[in-house]
Structure formats: C-alpha cells, structure tokens
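Note that this complex is displayed minus one protein chain, with the remaining chains in position.
The block that comes next holds subunit A.
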Amino acid sequence: MAGSALRRLMAEYKQLTLNPPEGIIAGPINEENFFEWEALITGPEGTCFEGGVFPAKLIFPPDYPLSPPKMQFTCEMFHPNIYADGRVCISILHAPGDDPMGYESSAERWSPVQSVEKILLSVVSMLAEPNDESGANVDAAKMWREDRAEFNRIAERIVRKTLGIPTP
C-alpha cells in the first residue's frame, strides 16, 4: 500500500531533516514522486574517501518498508562493494528472500526496522572499511588488497571530482 509507505517516508524525511546525522543529507528530489530520493554522503574522516561528497539515488518500492530500497551512486565510484554503474552492494539492502552472493545470513538482510538513516550510515562505514569478500567490483577489491596506494590515488581523484576541484 503506497499510503502507509508514504507516511513512513514522510516521517523518515522529517527525522532526517530535524536531526540529520553529520555529513549526510537525504530527501526526495521532487515531492511529486516521494519514492525517489537523493542523498549526499560525506566521505568518512581518516579514509581515502575523506572529504568527498558523494551523491546517490534511493528508489523506494511501493511496499516500503517491507522491501528494501535500491541505492545507486550517481557519481563515479571505485569501491569493492559498489558496482561499476554505482549500485551499492550491502547486505542490509537485500530483501530477506534473495541472496545474490549466497553467503549472507538472513540476519544481515533488510528488515522493516531499518531506515534510510541506517542505510546511509552503513554506507558510510562501507566506504571506510570495504568488505573485499563480496566483490561487487572485483578490480577494486583486488586493488584494495594488493595495491592500496593506487587505490587511494583513484579515491583521491574521485573525491576531487565530486567536489568539483580539478586534479592537479
């Protein structure tokens, strides 16, 4: 029922506006469609993504919160758990039924008590500490393990790009 989903999304939006977590902003791009949000995520301090502001799109299903939303970064990303097209691969965004990787227990999956805020905080942690076992981007996972300096260099470039600062 879209009605209850709408009310819940409104409540979440309100909460995220009144008590925003540090460095995170999220809300519907256009209120004509309340089921499509944009989020800005600040790269966590002390990591290679530090300082970057990464835009992402969140698409909610009509039966939210029973099903998880889909999340996709709209900027260029290079990260072991983010697909080349920007889709985020973390277990709390996976519905309890499906298991694309075949290794997550249902406890890590989506549940209606999760929220946009928790998803975004999870993504921040994911940026800080990639899980190179679930390789959504195999190249990135490999580089993260084997050539950290190069990985950091690419991350730095992406951070500059998101901020609109030309790479020196």
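The rule we apply is simple: a residue touches a chain if its C-beta (ideal position, glycine included) is under 8 Å from a C-beta of that chain, and two chains touch if they have at least 3 such contacts; residues count from 1.
The rule is short, and it goes like this: contacts and distances are computed from a predicted model.
*Asks:* For the complex's missing chain, which UniProt name, "Elongator complex protein 5", "AP complex subunit sigma", "Autocrine motility factor receptor" or "Aldehyde dehydrogenase"?
*Replies:* The record for the missing subunit names the protein "Autocrine motility factor receptor".
*Asks:* Can you list where subunit A touches the absent chain?
*Replies:* Per the touch rule, subunit A residues meeting the hidden chain are 1-4, 6-8, 10-14, 17-18, 20-25, 27-28, 30-35, 38, 40, 42, 44-47, 51-53, 62-63, 65-66, 90-92, 95-97, 104-108, 111-114, 118, 121-122, 124-126, 128-129, 131, 133, 148, 159-160, 163-165.
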